[in-house]
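Every protein chain except one is present and positioned as in the full complex.
For chain A:
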Amino acid sequence: MDSVAQRLSAVGAGAALELRGVTRLFGALAALTDVTITVRPGERRAVLGSNGAGKTTLFNCITGDFPPTSGTIRFFGEDVTHFPPYERIRRGLRRTYQISALFPGLTVQDNVYLACRGVSRGRFSFLRPGPNDALMHAADNLVQAVHLTAVKDQRVAELAHGQQRQLEIALALAGAPRFVLFDEPAAGLSPTERAELIEILTSLPAHIGYIIIEHDMDVALRVVESVTMMHNGRIFKEGLPEEIQSDPEVQELYLGGGHE
């Protein structure tokens, strides 16, 4: 018993993210069934699958937006299965949303500043940031990294779709992220914006791993080193991008509309 537990904890310590037998039910509907995934620190992985394959539910379970019905989730060795989302975020997990989840009433700068503040101390501070506030500078840098400096004082509600998608990414990169979940970051972007997105993703520091949900294979397979294919709430196939791309079953699923 002990040696098994020791071995498991040793595996846990070596993994950025470790899901074991994660199942999520919505009433009688199983959105996820017995999903087991291990992602190494710094690893970049794509999750592919048709609509309803359970990709976003997987993200929601990992971040704690919806806790899993059963199974365990470990983040850098720590069992976070029953942690509220904010505790996981404070440990270095980040996510973006498929449909931009921003603060439309606040400016771009304030959105990013909130993201920086959320993962540092002083969330309840009653003191306004001064001109040399470290977090305000961090926010400035992030705004610049996603090319939004020109609109940083505009309210988010006034931004174009592409800019909102970029802001969405900026919010997920605040503080010191260790692992990021990108939920269809390229949705609705123009070809130019896609190229920029690829540049942002590939230029992330090497220690930051991520999982990306992306329908656009051109984007997905250029920014990852491994692929997990999901179907009907289960892991269908895992492998290298080339393997997955040339797999006849995967091609049938994606091009033939799936086999029921």
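In the analysis below, a contact is a pair of C-beta atoms (placed from the backbone, for glycine too) under 8 Å apart; a residue touches a chain by one contact, two chains touch by 3 or more; residues count from 1.
Methods note: contacts and distances are computed from a predicted model.
One subunit of the complex is not drawn; among "Thiamine pyrimidine synthase", "protein-N(pi)-phosphohistidine--D-fructose phosphotransferase", "Branched-chain amino acid ABC transporter permease" or "Caffeine dehydrogenase subunit beta", its UniProt record names it "Branched-chain amino acid ABC transporter permease".
When the whole complex is considered, the residue among A:D34, A:E78, A:D133 or A:E225 that touches the unshown chain is A:D133. Within the complete assembly, A:G162 is the residue of A:P41, A:G77 or A:G162 that touches the hidden chain.
The set of chain A residues touching the chain not shown comprises 63, 65, 84-86, 89-90, 94-95, 97, 101-106, 110, 113-115, 117-119, 122-131, 133, 136, 140-141, 143-144, 147-151, 153-154, 158-160, 162-163, 166, 171, 174-175, 190, 192-193, 196.
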